[in-house]
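The structure's right below; bear with me while I get my questions together.
Every protein chain of the complex appears in place save one, which is left out.
By written order: A and B. Residues from 1 in each chain.
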Amino acid sequence: MLGKMLANVREKNPLIHNITNYVTVNDCANILLACGASPIMADDVDEVEEITSLCAGLNINIGTLNQHTIPAMIAAGKQANRLHHPVLLDPVGAGASTLRTNTALQLLKEVQFTVIRGNISEIKTLAMGSGSTKGVDADVADQVTEQNLDQAVAFAKEFAAKTGAVIAITGAIDIVADAKTAYCIRNGHPMMSKITGTGCQLSAMTTAYLAANPTEPLAATAAAVCAMGLCGQKAQERLGEQDGNLSYRGYIIDAVDHLTPDELERGAMYELR
Amino acid sequence: MLGKMLANVREKNPLIHNITNYVTVNDCANILLACGASPIMADDVDEVEEITSLCAGLNINIGTLNQHTIPAMIAAGKQANRLHHPVLLDPVGAGASTLRTNTALQLLKEVQFTVIRGNISEIKTLAMGSGSTKGVDADVADQVTEQNLDQAVAFAKEFAAKTGAVIAITGAIDIVADAKTAYCIRNGHPMMSKITGTGCQLSAMTTAYLAANPTEPLAATAAAVCAMGLCGQKAQERLGEQDGNLSYRGYIIDAVDHLTPDELERGAMYELR
Partner (left out) sequence: MLGKMLANVREKNPLIHNITNYVTVNDCANILLACGASPIMADDVDEVEEITSLCAGLNINIGTLNQHTIPAMIAAGKQANRLHHPVLLDPVGAGASTLRTNTALQLLKEVQFTVIRGNISEIKTLAMGSGSTKGVDADVADQVTEQNLDQAVAFAKEFAAKTGAVIAITGAIDIVADAKTAYCIRNGHPMMSKITGTGCQLSAMTTAYLAANPTEPLAATAAAVCAMGLCGQKAQERLGEQDGNLSYRGYIIDAVDHLTPDELERGAMYELR
């Protein structure tokens, strides 16, 4: 079933609007092309509504936000909502500065997101800031492990219910949850944390999966997360003796380019909780 | 003759000022170094005139334009005109938003370009917006094919006559035309569309060829387009089983680094129409 999500990306070739950081933007563009989508980047408030209207999905990443791009993020998000396009939020660094936290919270308030993808600490920051964590959730740890997985799943489902978005918490174990169902995903490789932007790339690619599978945001997100992790595994196997993190970066995108729906179907490692 | 154009780049090592998008800027810098030129990027209106004055050519790419870089593009373009430096316009996404279309048209009005390089849809947008298309041209198709090549050549020549610029329309078949002569170029490989920024890179490299061959803008542009396509072919032959679009991106720039004037001379596939 997850393989079908990728097949749809390759068949529909969705155009994805990215308002994203300048650190990893080239990788985001290339991974979108690799998975079968097409990228466009535009962040001036005077054009983002038009650009979003041309596209099939919107990826908002606050990694190098500034006072000029924040209004563009909000305007584009609202326009995507009007058009019922999927919109993803990647709250990079939420919790690291007041500007990031407040911007992410403002975006949550003004835009209905289809998916929110971040690490556990970023997602916790949003959950606490929007007053949605109570009981068990307030205590969720800063790393998802086998030991605290049930607790983290409960937290993700609760935040999904609160926001109406699919919540994707990525780390050693990834959780992709709506209010009722969570995919716990064990694809990936620890070396992925040795390159910049695997998270940003995943957010861009997830938006493509959402755009090509608009009625199934939970499965589409799970498929993208499995695909990224699986490609991280395949790329790791390809590493030669002298290859380091920069070669690994390229091998992951190469693997996304080669990934077939069948491979994804067979290689996805997840359980539902 | 086209080989000589490259030889001049390697001999003169021109410094090229780029006001370009943040998506593909690193690749633009590296391809400039690969072909024998040197890059400098500067986009603040307070410094662009000075920077352009130091350089031998100016590359204006509107891929991630914003309200702060638009005035810088205009100021730099005017300064390059004053100094009789070659100036190239890459109207990325013209037609996709009013801001892009209007900015490209404003640039056309205020700056005399040596070359305008884009895909057929971007160039048509400019031609229609500046009121230069009539008769056959208004009907030119959205892809250049063997069937409509004569029509597309006529359109390119007409727009070249109107603007006084060499028009480079890149696609499956590339057209490089002034008012009288068109190079129809069949170098390249379809996989080039699977990576972001081959167009941006070509624009940067073309500016280097222009700067090193200031009296022959038509041949210099044709040489750069042939060189890019030829390197796309060579890079494709180099691809191993696991290589995907990201490796391909690197192999193209590597091939530009290795390309000799002789290879270019022998490998350029074009006819004049």
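The rule we apply is simple: a contact is a pair of C-beta atoms (placed from the backbone, for glycine too) under 8 Å apart; a residue touches a chain by one contact, two chains touch by 3 or more.
Owing to the predicted nature of the structure, the values given are computational and were not obtained by experimental measurement.
Listed residues A:71, A:164 or A:244: the one in touch with the omitted chain is A:244.
When the whole complex is considered, the residue among B:29, B:62 or B:176 that touches the unshown chain is B:29. The missing chain, though absent from the display, is touched by one residue of A:151, A:181 or A:196; that residue is A:196. Contact with the chain that does not appear here is found for just one residue of A:8, A:26 or A:79, A:26. Among B:51, B:80 or B:144, only B:51 touches the chain that is left out of the view.
On the side of chain B, touch with the chain left out of the figure occurs at residues 22, 25-26, 29-30, 33-34, 39-44, 46-47, 50-51, 54, 68, 238, 249-251, 253-258.
For chain A, the residues in touch with the chain missing from this view are 21-24, 26-27, 63-68, 93, 96-100, 194-197, 242-247, 249-250.
Simple rule for what comes next: only the chains that are shown with their structure count from here on.
Chain geometry summary: the mean Cα position of chain A and that of chain B are 34 Å apart.
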